[in-house]
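What follows is a structure written as structure tokens; I'll ask about it next.
A protein chain is absent from this complex, but the other protein chains hold their places.
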Amino acid sequence: MIRAGIIGASGYTGGELMRLLANHPEVEVVCATSRRLDGTQVSQNHPHLRSFTNLKFQNLDAGEVAGQCDVVFTAVPHGSAMDVVPQLLESGTKVIDLSADYRLPYDVFEQVYGLEHKAPRDAVFGLVELHPEVCDASLVANPGCYPTGATLAAAPLAAEGLIEQAIFDSKSGISGAGVEPSQASHYPNMAENIQAYKLTTHRHGAEMRQELGRLDGNIKVSFTPHVIPSVRGILTTAHLFLKAGTDHSQVADIYQRFYKDNPFIRLLDSIPMLGPVRGSNFCDIGFEMDADGHRLVVVSAIDNLVKGASGQAVQNMNLMFGLDETMGLWNPAVFP
Amino acid sequence: MIRAGIIGASGYTGGELMRLLANHPEVEVVCATSRRLDGTQVSQNHPHLRSFTNLKFQNLDAGEVAGQCDVVFTAVPHGSAMDVVPQLLESGTKVIDLSADYRLPYDVFEQVYGLEHKAPRDAVFGLVELHPEVCDASLVANPGCYPTGATLAAAPLAAEGLIEQAIFDSKSGISGAGVEPSQASHYPNMAENIQAYKLTTHRHGAEMRQELGRLDGNIKVSFTPHVIPSVRGILTTAHLFLKAGTDHSQVADIYQRFYKDNPFIRLLDSIPMLGPVRGSNFCDIGFEMDADGHRLVVVSAIDNLVKGASGQAVQNMNLMFGLDETMGLWNPAVFP
Amino acid sequence: MIRAGIIGASGYTGGELMRLLANHPEVEVVCATSRRLDGTQVSQNHPHLRSFTNLKFQNLDAGEVAGQCDVVFTAVPHGSAMDVVPQLLESGTKVIDLSADYRLPYDVFEQVYGLEHKAPRDAVFGLVELHPEVCDASLVANPGCYPTGATLAAAPLAAEGLIEQAIFDSKSGISGAGVEPSQASHYPNMAENIQAYKLTTHRHGAEMRQELGRLDGNIKVSFTPHVIPSVRGILTTAHLFLKAGTDHSQVADIYQRFYKDNPFIRLLDSIPMLGPVRGSNFCDIGFEMDADGHRLVVVSAIDNLVKGASGQAVQNMNLMFGLDETMGLWNPAVFP
Partner (left out) sequence: MIRAGIIGASGYTGGELMRLLANHPEVEVVCATSRRLDGTQVSQNHPHLRSFTNLKFQNLDAGEVAGQCDVVFTAVPHGSAMDVVPQLLESGTKVIDLSADYRLPYDVFEQVYGLEHKAPRDAVFGLVELHPEVCDASLVANPGCYPTGATLAAAPLAAEGLIEQAIFDSKSGISGAGVEPSQASHYPNMAENIQAYKLTTHRHGAEMRQELGRLDGNIKVSFTPHVIPSVRGILTTAHLFLKAGTDHSQVADIYQRFYKDNPFIRLLDSIPMLGPVRGSNFCDIGFEMDADGHRLVVVSAIDNLVKGASGQAVQNMNLMFGLDETMGLWNPAVFP
């Protein structure tokens, strides 16, 4: 059994990692750290894990975690992962970092996050569908939730050099804002509402530019996020303006070829919705084209806590350990 | 124009008072206090009041408020109203207290709230339909939200001495928990959920016992509250066990007679719901009877922030100033 | 008193007209037609109107309605208004048509709706902020809900000729889909979801192109609608690509000048949300600009049933009858 640790396990991504790993046949979670909840039962904080774990949260340093684990998931805020990742790597532990610390080149990171990077390391960007090299990585930077849905929606066309300009208008469930109550997540504010925020400045735009830019250096990317009255899910509406006119079947072909070996990408003839991916690691993609063939609207749907975070992390872990990509993740969504 | 002040105006009941009074033809809100928001625009905190008020929150003491007002609404937490009410009364200002401080005899208050009462005063319990004497009151204790819906559901039968036992199972919108974010009001916790709480010990039970006990000294009252994924509204399911069998038309007669002069009580042939009272001061009541005629299930629906708080406060104010009970309140619900 | 009739009064816009007119000091609704509900109480179908109207739905033809009314609101599906509007106009009644039949030149209408127009008439497009000539109109075509929010978000910049391309990504409450249950409005499908639809082909795009095209003939307009788990409201995210760079204060100036005489437009320093407009006739507008000054994201928020339908219809009626634009509509939103 692969022994896994979770640093920063009290939040939603920590709980989701434990939910997904509860039934993984090759992995056992052996430690879960939380400074704040040191000594309390994991299942008291994550009540859906009652009967599934007797672990208690511990306040351990990186060395103590590395000593008992083959792989460590760092589920801490950006700026904190860089404090523990180097020591974990030096101990020979594989690391999947769910924070933003290793997703961008360190200089880009510093500019985007306004923060000095204390410990740059080489990492693979863990969007498996674009980065098969995660198989050989010891440090994987698990992608942001928005970049996952947006990049997957546009990558096949970007790889063909077809996109002039991409405008990603994303709608996320509020669980993305985390476990701590805030004005944004206060029920009377969020219910019967939709909150647009950081209309032109959300940091996740940098990951989209990096990943689509790798495929086509000239692509122009804009990104505007919203939160909607849903707990889970991100629907991304990608308004793609093309360099040359094309037609529906050509586009369908491009997507099918691009994703033919990716079990978690489902290409639909209809428009994706959040229900059919809820709780699962799938990314559903569908599209429609303007009459003139120059504007395409592609819609992608993921569960932000699964394919957008913890599920993708497990998918990365599977590949890093030579396991089948789908192990422990091959579950239908919970719908309705 | 009647000059009104609101002490503790930054919460939901404060905002709702200003919403309702914005169109009251005989009242002007002249001051709104908040220690925390001193100096900020009221409409920045209550964004629905943009274009309706230029007031700023002020940090004023009771005397300063009394000096400029004919009536003061105290919308502060229990235990705080007793600090300001005596001085307001001594200044000759009429007071409508939305806190719990004056709803119960002081000794009952102390027992229920575990708090010494520093300033007992005579007050009228402001459930207008049962207390016509609010017309002559200078201090009205505005009822709790749950007691309003529960008492109105059972009062007509209690007044006839018919009820052996009343079990009130109430379901409230989360706005009743206030403007401050908390675990209970955190969207991921409240959505797709219902939270039962204080199953046998909620303090509002004391008001129900007092008010129904006034009508029938032997009635037995149980009360269990819940919060549901709704911003506004309280639906109370009153399970009433009767001393003697009766029938549908007798019960209907009793309710119609009891409420014949009460414009805000609407007796339905169907089961009340929250939508048709949302944003309005109505209390809708409907019922069904067990085949044996000994158990009645009465359902009442109110908007917790209107009939359950600020609307009822305005209704009280109208009567205290000799105005028509419905003035400024005669608006349909916002449905759907 | 102005005598008003509503043809097709059983739907949400019919109910909303009656809610708004219930407190209008100069208007009385004297007839409400519905073939399906002929003879039933209006308040049975619109339960929030209990105590506010004793009207029954009637099955009347246009002539019978015209005979008793000074103004008629036609709240029927597109394709049906053209059957009654001519006769109403000939009877000297003023008409506000909430359907799509008179919003577009008849040839454009026929192309967009795939329907022969049986009775073209001259009408004013009832977006009051852009069409002061509604004052003199006898037939006003009340705008679609999406075009209202989208056009108002972009019009000031379009009037300056600054916009190269506008992408409107709109998120609507599900009440826009009407009173009849459907798969889209089925709670298990809509909750915890967001449904993108007609990604490139929604008919309301034609109204946006018409209205913005009037201001700038070269503007390119794309439109994609979504429904979100909210009953009311439309939030429109307008991604505006500008011809020349500009800055924040210039844009703010342009909006302030453009809307300086429009009481229902509120320009915010923050990002609009649905709560502060819910149940009200306001359109809140805010924006942020990309660092390079060439892309602007403007967000507008309206209540789809008020400013997006029935409220705007009353606003039009007020102007057509020489009343103050805000009469009967000057109410704060119901928030939270």
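Observations, loosely collected:
To keep things simple, chains are lettered A, B and C as they appear, and every chain counts its residues starting from 1.
Everything that follows uses one rule, which is that a residue touches a chain if its C-beta (ideal position, glycine included) is under 8 Å from a C-beta of that chain, and two chains touch if they have at least 3 such contacts.
What you are looking at is a predicted structure, and each value in this text was computed from that prediction instead of being measured.
Among the chains on display, the ones the left-out chain touches in the entire complex are A, B, C.
Only one of the listed residues, C:Gly63, C:Pro105, C:Gly161 or C:Pro188, touches the absent chain: C:Pro188. Contact with the chain not shown here comes from a single listed residue; of B:Met208, B:Ile228 or B:Leu323, that residue is B:Ile228.
Against the chain not displayed here, chain C makes contact via residues 12, 174-175, 179, 181-183, 185-188, 190-192, 229-231. Taking the whole complex into account, chain A touches the unshown chain at residues 12, 15, 18-19, 22-23, 46-52, 175, 191-192, 231-232, 263, 266, 268, 273, 275-280, 282, 284, 330-336. In the full complex, chain B makes contact with the omitted chain through residues 167, 169, 171, 173, 188-189, 191-197, 199-201, 222, 224, 226, 228-233, 235, 237, 239, 271, 273-275, 278, 287-291, 295, 297, 299, 336.
Definition applied: only the chains that are shown with their structure count from here on.
Centre-to-centre, using mean CA coordinates, chain B is 36 Å away from chain C. Residue positions of chain B touching 2 or more other chains: 12, 175, 191-192, 231.
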